[in-house]
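The complex is shown incomplete by one protein chain, all other protein chains being positioned as in the whole.
Then we have chain A:
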Amino acid sequence: MSQDIYPQLKEIIQPYLPEDVNPDAISPESHLVTDLNINSTHLVDIVLDVEDAFDITIEDDELDKMETVSASISLIEQKLAAR
């Protein structure tokens, strides 16, 4: 399952990377804010794009469960399973 989610998530993240961060820098361990330098408002955009792409709803208090790429994948998997 996560094999399908990972490339899709990577694609969602890419447009929000700062110019000086290479898209190749995205890895499962990447922390969106500290490693990829994504600012907090773009984090919101990523969450909204993830909601649309996977047709899930992420609650306001779940933003901190999307700190890393792998944590985000787990949250998406969990949401998809609960659907």
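By definition in this document, a contact is a pair of C-beta atoms (placed from the backbone, for glycine too) under 8 Å apart; a residue touches a chain by one contact, two chains touch by 3 or more; residues count from 1.
To be clear about the criterion, contacts and distances are computed from a predicted model.
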| item | value |
| --- | --- |
| Hidden subunit of the complex - UniProt protein name among "Protoheme IX farnesyltransferase", "Sugar ABC transporter permease", "(3R)-hydroxymyristoyl-(Acyl-carrier-protein) dehydratase, putative" or "Gas vesicle protein" | "(3R)-hydroxymyristoyl-(Acyl-carrier-protein) dehydratase, putative" |
| Chain not shown: contacting residue from A:L17, A:V33 or A:L63 | A:L63 |
| For chain A, residues in touch with the removed chain | 39-41, 43-44, 47-48, 60, 63 |
